[in-house]
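To start, the structure under review is shown below, and the notes come after it.
Left out: one protein chain. Kept in place: all the others.
After this line comes chain A, so read on.
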Amino acid sequence: MDEESLLLSLELASGSGQGLSPDRRASLLTSLMLVKRDYRFDRVLFWGRILSLVADYYIAQGLSEDQLSPRKTLYSLNCMEWSLLPPATEEMEMQTSVVKGRFMGDPSHEYEHTELQKVNEGEKVFEEEVVVQIKEETRLVSIIDQIDKAVAVIPRGALFKTPFGPIRVNRTFEGLSSSEAKKLSSYFHFREPVELKNKTLLEKADLDPSLDFMDSLEHDIPKGSWSIQMERGNTLVVLRSLLWPGLTFYHAPRTKNYGYIYVGTGEKNIDLPFML
């Protein structure tokens, strides 16, 4: 959620139950402004909060002019001092895929994971148990990246693509209409498109290249992994991800208010197919 409209956004996203306490809110408002100035971001989003055992991580993301360019992620334990996180790599993702369980709350904590590795010693090949250490920071980076790629949502029309390539915020976006807001196809993944190229030409003909340049949520697998609800008597549409429980996207139709926030344990819900 945009830090400019933080209070309103928190109020609108409160349907999921988790929010921020007043002191955190106040600290966020102040510190995010400073972050924006210091790092020269075009927009700063409060990404959310990862609940861990000892202390929660508060995550913010900074965007530059081009909305789809890689975002910079910062984390903080007290909403005041922010530290930049390294960008995520594939290697990190592979490493962290073996770590299970909750986050500890200490960025320097190291998870230990034993695995069998083939070690070549001379001509002999034998397996050895190697203890691999994975830092929590790495895990954090990777999880945030995964969540972003999987479930960060933006409504159709909020961003538009200029002929030169950069993606800009659409200042004339007035919000989705009530009927559009109830359809999953009006929402896009806030990331580089992956499936767009696979669409048939017929489908592409209907698309507006300046607005429809991202993947929509319609074709997410498994089907039904999004829960779409109207709250507050049809004046607020809330999308909740079932794959990453804790991700809440809200939008008030016909207004410019939208945003998403993740408040959760940072674990994927792999049992989703059983639960539907």
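Here is the rule we use: a residue touches a chain if its C-beta (ideal position, glycine included) is under 8 Å from a C-beta of that chain, and two chains touch if they have at least 3 such contacts; residues count from 1.
As a convention for this text, contacts and distances are computed from a predicted model.
Participant: Mind telling me which option in "Origin recognition complex subunit 1", "Hemoglobin subunit gamma-2", "Radial spoke head protein 4 homolog A isoform X1" or "Presenilin" is what UniProt lists for the chain we can't see?
Facilitator: Options "Origin recognition complex subunit 1", "Hemoglobin subunit gamma-2", "Radial spoke head protein 4 homolog A isoform X1" or "Presenilin" considered; the missing chain's recorded name is "Radial spoke head protein 4 homolog A isoform X1".
Participant: If the hidden chain were put back, which of A:Glu11, A:Asp38, A:Glu127 or A:Glu218 would touch it?
Facilitator: Among A:Glu11, A:Asp38, A:Glu127 or A:Glu218, only A:Glu11 touches the chain that is not shown.
Participant: Which of these, A:Lys100, A:Lys124, A:Arg171 or A:Lys197, touches the one chain of the complex that we don't see?
Facilitator: A:Lys100
Participant: Suppose we count only contacts with the excluded chain; which residues of chain A make the list?
Facilitator: 11, 14-24, 49, 51, 53-54, 78, 100-102, 178-179, 224, 227, 229-235, 240, 242, 245, 264-265, 267, 270-271, 274-276
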